[in-house]
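Missing here: one protein chain of the complex. Every other protein chain is in place.
Chain nomenclature is as follows: A and B, assigned in order of appearance, with residue numbering initiated at 1 for each chain independently.
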Amino acid sequence: MITGYLFYMLAFLLILFSLGVLMHSSPLFSSLNLVGSMIVLSAMYYLLQVPFIAAVQLIVYAGAVMVLFVMVMMMFDLKHEIKIFSGGFISNAIKCGLAGFFAFTIGATAFMSTEMISGSAKVKTEVLSVKSMAQLLFKDYLIEFEVLGVILLLVAVGAVALSRIKGGTHAS
Amino acid sequence: MGSDLVEVLINSVKLVLIFLLMVQLVPILVWVERRGSAFIQNRYGPNRVGPFGLMQLLADAVKFVFKEEFVPGKGHKLIFYAAPVVALIPGALAFAAIPLANTFHLEPFMFLGESWGPYDINFQGYNVGIGIVFILGVSSLGAYALLLAGWGSANKYSLYGALRAVAQMISYELALGLSIVGAILVYNTFDFHSIIAQQAGALSFTISGRELGIPFLPNWGIFYQPLGAFLFLVAAFAETNRLPFDLPEAESELIAGFHTEYGGMKMLMFYLGEYGHMLVASALLVTFYFGGYQLPFVSHVMIEDMLKSFGLGINMANVLTAFLFFTVFMIKCLIFLWIYVWVRWTLPRFRYDQLMDLGWKTMLPWALANTIVTAVVVFLARI
Partner (left out) sequence: MEELVPIIALGGFVALFGTAIVVVTSLIGPKPKQNDVKDEAYECGIPGQFSGHSKVPVKYYLTAILFILFDIEIIFMYPWAVTFGDSITEGYGLQFLAAMGVFIFIFIFGLFWEVKSKALEWE
């Protein structure tokens, strides 16, 4: 029962933060609301009984990726861009049209798929412990794990190369 | 939070008390810092307000409360006010996850005419099964307080100070996380209680089936992971922006860094957050490498039996043992906090590029080497 209350409260907070991401005109406030939604997502992972994934979500997403986003948003003075993007008839029409399209898509999907509402969906009930996760990573999917390391290396190379296009790290 | 009313009550009071413990430690720490720095610099510290100057911070806090409420003109009000509040939260959440004493058992007792059942009271705010990973996650949220403070002040130098402070913080989070991997390799678990339990007794380890031991040394983590402990200590210094790594908030650099425009109680809340992080780092160091709340060579069962033989009831003996171990833990933490103060007034400050070079080019490779060597040694020893 407590889990039920917790879930509804966290879901409400998540919807609130996501709406905040969409509706602020300044990208910095959108990023801060996204941080809030990442933290609430971590709490929901905890409710799903995978505490390790919840902590990893906090460390990597809320603590590294979103710090990058917020840092970058703070570096720029975007008043001119904000003014161009909000207001005006065409931009408002595009926004309302897109929102309506998404709402229609979601509604139609929910209306046409009746299996999900029956409530007897089979949820995997095996407990995902850290040990079984380690077995999966290092025994069953070993090649994929090593490829992941190489992909991370590629991202590092790409980021450094991108930053050097217009004069490099010593251009300030 | 508990099955019946008394347990819920005990757990809530425990949470509030642990947070207030962190808050109350700050005046004591500031007094230790000011008197300690005066002692190191061969002068008197504050010694007029109250006995030995102990009421100095109380007087300062009262003065702060009456300061004028100030928001910089172009600053964003909500973010400017939110930043000190956000600075408090990660330290408090992390400190409540660390066990401060052993779990003790309460037999059924009478209270208000009813018998309340047997309880197992855990001297910890909450016991998250994944221990250290949770603390790392929550500590990495501390970067947001700096960013919000720097941006909400609408001061270019505050923003630069905040960006540099965040860059320093995230660089040393890598070394912090990696130095813990060595300790986890040795202890095979994330949970704090089993890490502390594995540090009981005298130093002994098994190599290829044979058991070696040194009977006069306690089985503490520092003897298994000396390099890891040192790396953790240095990374903790850099995480909490303490000297020798406090360039982002030093007085002659970038004015005062990210908290230039703050005054009064909001500034005090930033200090609360910083000392809270120091306390969490000391508590983690004690838990991983110095035996946690245990006295060396003594287990809590021995002390409970000794107290019971003096004629005390079971409940009273258990509670007294827990408080004894809590005192031991706090004494160990205070020793490390004194080391923080000592290092601050001894070493000169690093330049920013020296600091970043140290984080990326020195500490990260050494932490990796520590991990590799520990893994190979564990593998060879347990074959």
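The rule is short, and it goes like this: a contact is a pair of C-beta atoms (placed from the backbone, for glycine too) under 8 Å apart; a residue touches a chain by one contact, two chains touch by 3 or more.
All figures in this text were calculated on a predicted structure; none of them were measured in a lab.
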Among B:Asp120, B:Glu211 or B:Asp353, residue touching the chain not depicted: B:Asp353
Option touching the unshown chain, where B:Phe39, B:Tyr157, B:Phe223 or B:Phe297 are the choices: B:Tyr157
Which of B:Asn102, B:Ser139 or B:Thr260 contacts the chain that the document leaves out: B:Thr260
Subunit A residues that touch the omitted chain in the full complex: 2-3, 6, 43, 46-47, 49, 51-52, 56, 59-60, 63-65, 67-68, 71-72, 75-77, 130-131, 133-135, 137-139, 142, 145-146, 148-150, 152-153, 155-157, 159-160, 163, 169-172
Where the missing chain touches subunit B, by residue: 1, 11-12, 15-16, 19, 64-74, 81, 84-85, 88-89, 92-93, 96, 125-129, 133, 153-158, 160, 163, 167, 170-171, 173-174, 177-178, 181, 184-185, 188-190, 255, 260-261, 264-266, 269, 352-353, 356-357, 360-361, 364-365, 368, 371-372, 375-376, 378-379, 382-383
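Simple rule for what comes next: only the chains that are shown with their structure count from here on.
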Inter-centroid spacing, subunit B versus subunit A (mean Cα positions, whole Å): 30
Subunit A-facing residues of subunit B, complex: 128-130, 133-134, 136-138, 140-141, 143-144, 147, 150-151, 159, 162-163, 166, 170, 173, 177, 190
Subunit B-touching residues of subunit A, taken from the complex the two chains share: 28, 35, 39, 42, 51-52, 55-59, 62-64, 67, 70-71, 74-75, 130
